[in-house]
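Can you read through this structure? Questions will come right after.
One protein chain is absent from this view; the other protein chains keep their places.
Labels for the chains are A and B, by order of writing; each one numbers its residues from 1.
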Amino acid sequence: MNWISALPELVLACAGMAILVFGVLAPKNAFRLASMFTIAAFLITAMLVMGGTTSLGYSGLFSSDAFSQFVKLLILAAATLGVIVSLDYSEHENMQRFEFPVLILLSTVGMMLMASAANLMSLYLGVELMSLSIYVLAAFARDNLRSAEAGLKYFVLGALASGLLLYGISLVYGFSGSMNFADLSAELTSASQASTGVTIGVVFIVAGLAFKVSAVPFHMWTPDVYEGAPTPVTAFMGTAPKVAAMALLVRLLSGPFAHLLAQWQQLIVLVAIASMLLGSLAAIGQKNIKRLMAYSSIGHMGYALVGLAAGTPLGVKGVLIYLVTYVFMNVGTFACILAMRRRGRAVEGIADLAGLAKTDLGMALWLAIFMFSMAGIPPFSGFWGKLFIFQAAVTQGMWVLAVIGVLTSVIGAYYYIRIIKVMFFDDAAEAFDARPASLSFVAVAGGLFTTGFFLFAAPVEAAALAAAKVIFG
Amino acid sequence: MLYALAVFAPLVGSLIALLFGRQIGDRAAQTVTIAGMVLASICGVSSFVDLIYSGVPAGVISLGTWVEAGSFHVEWALRYDALSAVMVAMVTCVATLIHIYSAGYMAHDNTIWKFFSYLSLFTFAMLMLVTADNLLQLFFGWEGVGLASYLLIGYYYDRPSAGAAAMKAFIVNRVGDLGFALGIALLFMVFGTISFDGIFAAVSQHQNDSYHLFGTDFRALEVIGVLLFIGAMGKSAQLGLHVWLPDAMEGPTPVSALIHAATMVTAGVFLMARMSPLMEYAPYALGFVCFMGASTALFAATIGCVQNDIKRVIAYSTCSQLGYMFIAAGVGAYQASVFHLLTHAFFKALLFLSAGSVIHAMSEEQDIRKMGGIWKKIPLTYTVMFIGSLALGGVYPFAGYYSKDAILEAAYAAHTGVGAYGFWCGLIAAGLTAFYSWRLLILTFHGAPRADQHTMDHVHESPWVMTVPLILLAVGAVLAGVMFHEQLLGEHWEHFWGESIKLNPANKVLEHMEHVPGWVRLAPSVIGLAGIALAYIIYMGMPALPARVAAAFGPLYRFLLNKWYFDELYNAIIVRPLFCLARGLWQVGDATIIDGVPNSVASLTGASSGQVVKLQTGSIANYAFAMLIGVVALVSIFLIFLR
Partner (left out) sequence: MIATLAFYLFAGILLVSAAMVVSARNPVHAVLFLILSFFNAAALFLLAGAEFLAMILVIVYVGAVAVLFLFVVMMLDINFTQLREGFQRYLPVGATIGVVLLAELVIVFGGWRIAPGSDAHRFAPIDVAVENTRQIGNILYTDYILLFQASGLILLVAMIGAIVLTLRDRKTSLHQVVSKQVARMPADTLVMVDVIRGAGVPADHYLRPKVAPVAAPEAAHDSHGHGGHH
């Protein structure tokens, strides 16, 4: 019995239930303690992940390998930072209920299951576990209409996406006779082996997962939900689930369906182009910074899909590095957004950032670094992510994709840099409240990572390449 | 180690003054930079002495890798050989004296720390240039010098003329730099390296390489030689690219001294000497060098005769003297060229600084027509300026005598057409030089006072910080020629120069110099003395004569006074057309096309952004339909196109 291959997940799930019990039994509000326990659980799990071995467990349902380890560590990092940024906000907004960290934890278990999925069924259950927790989190500020609306919207559309995913899975199962990745891979050794049904199934599965990474045209929920959900939830939603879903797409398309590259490549290219275009265009007119981040994440996922479309280990390496850089700059940006609080009230308009450099130079600098990084300006990490992605696309001769990517980056740079302009050159608005230490910590951590990435890019690159090679066998 | 200290001490001083000048105050900044320079000059001189007299071997001090790109490898390194060492010693000494002098001259300035920082930066760039071990590092120093000169010429940035002069210097130098950069590129193409050792070792292999240009095959070495010389022309203000030098007078006087004596203008001459192993194999390029040098020498001397601004006269004399140096380089007598560079550095710094002292005494008056009769009031300045003029005029036994004679002898001894041209131009220019030097001297110091009474009352000798450097430089102007003549040019010149100047075995100029006819040796002195005498007679004896001569030869006088109409010519054929072109490009190219296209693209982007956002209605049903349409579209695309 090789149940040990899922040891990190088991430990994390048990820790989650223990924290739940603790929260219920605790005499007074246990939010902060529960959050601390959750962070501790994440750290322990991360250590277990690092110590994990390569194995295929649970009758081939669950695979633990370099790829899943890489992705899981990233997910755990994102989730940890997500919990940290929520601490202060929850207390301010009267959402300090211990279920909050527990839900983040359970959703993380789902993501880890996704990262390790070796069977369409474990894939589906992982996705559902993750999503369901996030639906609840999105509606967590239940007395806020917008939060409730966000949760409902996300839930309904998510159900539709799940339907698509399930339908795709059933098509694949029906036409190939297996849900196991290894069997599928052996079954579909060439495009001629795959019937139209399988590939249509793949299209449906891609659609279902594209919803989770909010790729165009399955992105419609993103701006509304990002804006409506409580900001720490948005921060969490914008990082870890994206990583998990993207990793799942990579594992699925480059693994069992690798031989159908010719079939799915063009679809991914189309989705990537549409995402990059929409992400950069629609963000221009936004006045709400959370909405802007929603479009920004759509665009970023478009870039990551470019690496996937390349269909090579180099491309997958690019995707992984892109995700790493994306997580840190995104969570850092959200830490700054969360710190936007005037006289106890959270504000989220871009105009509220006016003249920030004069009132809080530190925060303005960090936010400027994140914006530069998102715009892909060297030497910040975002540049390297884009570089690897485009490199992979160009190596495969996908010039059009790379050129569109670069052009949309230029458009994207406009709205990122506009924020910097607002912060540094506009007349100063009223100063924000003092930043809590937790947010400063996350902003500084993300900022240091983003700024110094080029210094330690080599080991990350090596790990990403090793992970990518696992997928391609 | 000493050598590296000599190069970097000015940089350290400059950085401290620049970064902390405002905090530590003018006095401290001044002290720091001067201390750096004194240290540098001590180190520079001792490493020079070590190399030449103590037998320390020449070599290269490596500081690390700079560029590593494929086969293109560039190092930061300091070259330690006779040519570099002598330049370092000269530059540091002269620059130190100028620093000290500036402490007095600039005492009333508002941003002294800035001035001293720039001065030291200027010196550092020049040191970087002369110690470079490869062309890229040399180019670094070259551009550093250009930058520092820009900053210093435009130091009085509130004067429009200073700003214009700084820009002019910078832009004219760019023209030359373009040639230099192309030369470096071509060198790399031919030799595959830009380090001096690599190039010099491979010269003989590549001497017959050809380079295809304008439909003709040229010898690559000739093309390289000409391109490098174009660079040198820009920095050393040779005919055609000389226009910036007189205008550079807009900077404070110590800056002029620095530009004219120690740094900047000598860079071109240095480049020729440094590249001598290569230039030796490019006879036509050398001929061109000699021709341009001779023309400049004569041309600048004629202008010098009629100018009325004290600094301008000296500026044209620099131009002319640089011409001499290129005559020498052009006939293959690089030793003579560097020798003249050295002696010239001393007496030209001396002349400029004493001119500064005069200007100081005359309450900032620069026009020699408004001076006169002050020699008794400022005897020290008068004496040192007299010495400087003697040296410049080439009177025995002052420094200029040895070096100028050597150049003219070399030109004669070359026995070539351009050599003869150089000789005769140089000879005439020598007479003119002596003439205008004395004209300057007499108009400035002798005769009836022409300044107003108020100014005359204030005439006073400069403080000791200014006079001590003058005296030291005067000593140099007297002794530099005697001391180094035999070592640099004598039979054992190879002992001094070592490997730093390598001649073509066929080049026997130095030997032939020993055997020139007696009249060739005597001619420069005779002509020089004649020039002095003429000036004395005209300006002391018949002060009214010059005006009558000027009136009689009106057109010629105006032609010379207006500097051969070079500025007007350039204005008409280059500057104005360029302005027109630039305006056209700005209004049509930039405002309409370059701005227009992105602006319309931007507004298009904005508009499409608006359209895209309209899709976001907020209705779940719409969103769900969008997803379904997406799926159906993807499936359809797949079924129709990809099956």
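Please note the rule applied: a residue touches a chain if its C-beta (ideal position, glycine included) is under 8 Å from a C-beta of that chain, and two chains touch if they have at least 3 such contacts.
Computed from a predicted structure; not experimentally measured.
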Item to check | Contact residue for the chain not shown (choose from A:Tyr135, A:Phe181, A:Trp366 or A:Phe449) | outcome: A:Tyr135
Item to check | Sole contact to the chain not displayed, among A:Pro8, A:Gly208, A:Pro230 or A:Pro313 | outcome: A:Pro230
Item to check | Residues of chain A (touch criterion as defined above) contacting the omitted chain | outcome: 6, 13, 17, 20, 57-59, 61-62, 92-94, 97, 99, 102-103, 106-107, 109-110, 113, 121-122, 125-126, 128-129, 132-133, 135-136, 139-146, 151, 171, 175-178, 180, 183, 187, 193, 195-197, 200, 227-228, 230-231, 288, 344-349
Checklist entry - Considering the entire assembly, which residues of chain B contact the chain that has been omitted? => result 621, 625, 628-629, 631-632, 635-636, 639
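Note that in this section only the chains that are shown with their structure count from here on.
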Checklist entry - Just how far, in Å, is the C-alpha centre of chain B from the one of chain A? => result 60
Checklist entry - Which residues of chain A touch chain B in the complex? => result 152-153, 156-157, 160-161, 164, 196, 199-200, 203-204, 206-207, 211, 216-218, 220-221, 223-224, 262-263, 266-267, 270-271, 278, 281-286, 411, 414
Item to check | Residues on chain B engaged by chain A in the complex (per definition of touch) | outcome: 602, 605-606, 608-610, 612-613, 615-616, 618, 620, 622-624, 626-631, 633-635, 637-639, 641-643
